[in-house]
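What follows is a structure written as structure tokens; I'll ask about it next.
Here is chain A:
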Amino acid sequence: MLNSGISVLFEGVNMQRLLLGLLVTLRVALIAVVISIVMGILIGIIRTSKNKLVQIPFRLYLELFRIIPILVWLFVIYYVIPANFDLNLSAEVVALIVFSLWGTAEMSDIVRGSIISLPKHQAESSKALGLSVAQMYRYVLIPQATKRSIPPMINLITRMIKTTALLTMIGVVEVIKVGQQIIEVNNLDHPTISFWIYGFVFLLYFVICFPLSRFSRRLERKWAT
Partner candidate 1 sequence: MSEQVPILQVKGLTKKYGEKIVLNGIDLQVEKGKVIAILGPSGCGKSTFLRCLNGLEEVQGGDILLDNESLINKSTKWREVRQRIGMVFQSYDLFPNLTVMENILLSPLKVQKRNHSEVEAQALELLERVGLADRANDYPRQLSGGQKQRIAIVRALCINPEIMLFDEVTASLDPEMVREVLDVIAQLADQGMTMLIVTHEMNFAKLVADEVIFMDKGNIHEQAPAEQFFTNPQTERAQQFLNILQF
Partner candidate 2 sequence: MTFDWQYIVDALPHYKTALWLTVKLATIGIILAIIVGMVCSIIQYFKVKVLSQIVQVYLEVARNTPLLIQLFFLYYGLPKIGITLSGELCGIIGLTFLGGSYMAEAFRAGMEAVTKSQIETGKAIGLSNLQLMRYVIIPQAFSYSVPGFGANCIFLLKETSVFSGIAILELTNTTKNLMGIFYKTNEALLMLVIGYLIILLPLTLFLTWLERRVRHAEFGN
């Protein structure tokens, strides 16, 4: 009985379809990660400003993404925009928007945190040496802050990849959705199919996320000061 289910995984194009679904998942994650890193670094540096008018709006933006679950954000953008603005966004684009906004917010906080946690005298002694602000960032602050931010950034990327599982809930045809389609077709002949499909998808996520989190932990240990 159990075996009949697992065989479906390897029947016809099923495996190929699942892996193509995984590619959709990873495509969304990858694009969102790239956008988040670029925007996150920019906004993170801006957020080191002591000006309250700069701090407050960005803080509010971050907190909105921290307090409201990502799934809710996906629903809000997915349903509210077409219903009110006569604009049809595909589920994948909605996912990209939400993941990029969320990733940017979190990345900016990592970048900001690693800059302001640098000892104050590093900035002061750069100034004392006559470096310009740009030079201070280029030669002193950024190299040091990079080491502090890379491990948490990798952790965030792992989290973003895990969270892509939610895309199925707004109808993106990614790995889980493909899995569900395969289950629907084969459920009658092979009742244990859902056990195997979900188990396999479970494994796929693990295979991607585990090395990433291992890597970040190793860097963390290596760069611990």
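The rule is short, and it goes like this: a contact is a pair of C-beta atoms (placed from the backbone, for glycine too) under 8 Å apart; a residue touches a chain by one contact, two chains touch by 3 or more; residues count from 1.
Behind the choice of candidates: all candidates are chains of the complex that A comes from, given by their letters.
If you're wondering where the values come from, they're calculated on a predicted model, not measured in any experiment.
Q: Once the contact definition is applied, which of 1 or 2 turns out to touch chain A in the complex?
A: So the candidate in touch with chain A would be 2.
Q: If we count contacts the way the header does, which residues on chain A are in touch with candidate 2 in the complex?
A: 2, 5, 66-72, 75-76, 79-80, 83-84, 158, 162-166, 168-169, 176, 183, 191-199, 201-202, 205-206, 209-210, 213
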